[in-house]
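A short worksheet on the structure shown next.
Every protein chain of the complex appears in place save one, which is left out.
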Amino acid sequence: MSQIMNMNLYSRGDKAFVYINMFLVALFTISTLYPFIYVASLSMSMGEAVTSGQVVLTPVQITFAAYEKVIFDSAFWISYRNTFIYTIGGTLTSLAFIVPCAYALSRPQLLGRKYWNIMIAFTMWFNAGMIPFFLNMRDLGLLDSYLGIIIGFACNAFNIILLRNFFEAVPPSFEEAARMDGANDFQVLWKVFIPLAKPAIATVTLFCIVSRWNGFFWAMVLLRDESKVPLQVYLRQMITQLSDDDTFSSSLLEAAYSFETVSAAIMVCSIIPVLLIYPFVQKYFNKGIMLGGVKE
Amino acid sequence: MENEQSYQVINESPRSKKLTWLIHHFQREWRLYIMLAPTLIWFILFLYKPMYGLQIAFKDYSVFKGITDSPWIGLEHFYTLFENDQFIRAIKNTVIISGASLLFGFPVPIILALMFNEIINPKFKKTAQTIVYLPHFISAVIIAGIVITAFAPSTGVVNLLLNALGYDSVYFLTKPEWFRTIFVGTGIWQEAGFNSIVFLASIAGVNPSLYESAVVDGASRWQMMWKITLPCIMPTILIMLIIRIGNILEVGFEMIIMLYQPATYATSDVISTFIYRQGLQAAQYDLAAAAGLFNAVIAFVLVIAANTISKKVSRTSLW
């Protein structure tokens, strides 16, 4: 909207409107932020203070005992490492599948292009569901393995279509110029299209990373071996214990940490990497999401 | 010499001409097919092969006999399902939870987008947007963890507030009457910001001269929001609404698995959690697959219908 920047030009009613609006947005923003602050405060408070219900906004009796407890817990580190393996391995695998495929699908000279596109888009509308997918993974021997998690969730139609739409929007003369310069399809993709599609690829990468980092359901279902479990599954075990039983915390009442503070600390540890990459990719996804959303 | 050659080319039958064309095509473009193949194979192996496996919904599946060799039993699983109160309840809960999310959750991102649009200070706008998009990227486990912590009976902030106001503590997560409220509210809190992106983009596409002429005509900002912005993004709103209705069977079941417990099944058990319990926890694969198939077919019909309608709408709304 064409914004008039100078507030002095506004009528009194408009000024009031602008300020009230700003206040409401601020309120919404704060209410979005509050739960995170609450959890962070819990994680840094004395266990006793938490169990006796003193922590509401800021930490009470600041201590890092909960973090110490987490740091010396080997199960935490194993699951943390596993999450990194799944996230990095999974994202790279996804990109290795998705990017070349989206490029190929975007080329008009590809034979059967329409049919391949339908084949991929169809899976967005219909899928076999949880049980057949699980049985299939079992039949492929991918239960309880790193590979199963990494390969089994490598592609999804939405990301492919998002990227394909972006590639389609690149003017054809870029490909043609590169071809005249002697580039083959691999080189055209690598040296021209990938650099040009940075926003879209960043968006897809972000989606992959986030879904890998956050994914817990299938990891919970497919992995039995404790040593392969990712952070979210480990965290879930902690949290469900927490919700199931109030007695755990009372037994720890005297300690510097409580069950609440420890699980809060793990949550914080799990959120931090997301927070770290978030600003870098954030600027891309407005554009990227629109690209994917509009067509088909 | 050369003439002879060109004669040969002309005399080629259309079929062999097509063949030579194909050969040349693959000589030139084989790399494209190399790029396409892995993903297509992946789709066949991980998404289409399970569709073949869906046949167990009509079979008495036995792990030892495998999918193909298990005996057919027709629609028996479906009869069983529809005699099962839990399944009926799950359908009902799915529709209620989804419907409530739609009813209360759908307007919020629109309002949010309109409000963002009225913010003049770009820095404030950017910061606020960055913050409200964030929960979308946080895992269901953590969101559920936060909910569980915040609603905990003796230590959670919600009950502390209730106590401070003189009420007794409520163990919210064991109360079926509270489940839907908590679930829908959490969903709005988590997704409203992110869902506003679509509407913001639509607002950005409104022709600025409309506002300029409105300013000249002396319209207030409130009026411009109602008379210009909202009507201009109406097509987007309509399309998003149709798409949401089409996806009504989709509920964030990861979150439900985290938050529900037997005490709240009456209101919290949805189709996907039902399938999860029957299939993956109780190993009744065939019955659960039948429930899944039922769900998938209905969802497919709804989505296709929604898509067709939204295409019509977006075409007519152009004029």
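Chains here go by letter, A and B, matching the order in which they are written, and residues are numbered from 1 within each.
Keep in mind that, in the parts below, contacts are C-beta pairs under 8 Å (C-beta built on N, C-alpha and C of every residue); 3 or more make two chains touch, one makes a residue touch a chain.
We adopt the following convention: contacts and distances are computed from a predicted model.
Asker: Hey, which one's the missing chain according to UniProt: "sn-glycerol-3-phosphate ABC transporter ATP-binding protein UgpC", "Molybdopterin-dependent oxidoreductase", "Transketolase" or "Carbon-monoxide dehydrogenase large subunit"?
Answerer: "sn-glycerol-3-phosphate ABC transporter ATP-binding protein UgpC"
Asker: Sort through A:65, A:178 or A:219 and give me the one touching the missing partner chain.
Answerer: A:178
Asker: Of the residues listed, A:121, A:196 or A:277, which one is in contact with the missing chain?
Answerer: A:196
Asker: Residues on subunit A that touch the omitted chain in the whole complex?
Answerer: On the side of subunit A, residues 171, 173-174, 176-184, 187, 191-192, 195-196, 198 touch the unshown chain.
Please note the rule applied: only the chains that are shown with their structure count from here on.
Asker: Using the average of all C-alpha atoms in each chain as its centre, how far is it in Å between subunit A and subunit B?
Answerer: Centre-to-centre distance between subunit A and subunit B: 15 Å.
Asker: Contact residues on subunit A for subunit B in the complex?
Answerer: Contact set of subunit A toward subunit B: 1-5, 7, 10-11, 13-14, 17-18, 21-22, 24-26, 28-29, 31-33, 35-36, 38-39, 42, 50-53, 55-56, 96-98, 100-101, 103-105, 107, 109-111, 116, 119-120, 123, 125-136, 139-140, 151-152, 154-155, 160, 184-186, 189, 210, 213-217, 221, 232, 235-236, 239-240, 242-244, 246, 249, 260, 263-264, 267, 270-271, 274-275, 278-279, 282, 285-286, 289-290, 293.
Asker: So in the complex, which bits of subunit B are touching subunit A?
Answerer: Per the stated touch rule, the residues are 25, 29, 31-36, 38-40, 42-43, 45-51, 53-54, 56, 67, 112, 115-121, 124, 127-128, 130-135, 137-142, 144-146, 148-150, 152-155, 157, 159-161, 163, 173, 189, 193, 197-198, 200-201, 203, 206, 208, 211-212, 215, 220-222, 229, 253-254, 257-258, 261, 272, 275-276, 279-280, 285, 288-289, 292-293, 295-296, 299-300, 303-304, 307.
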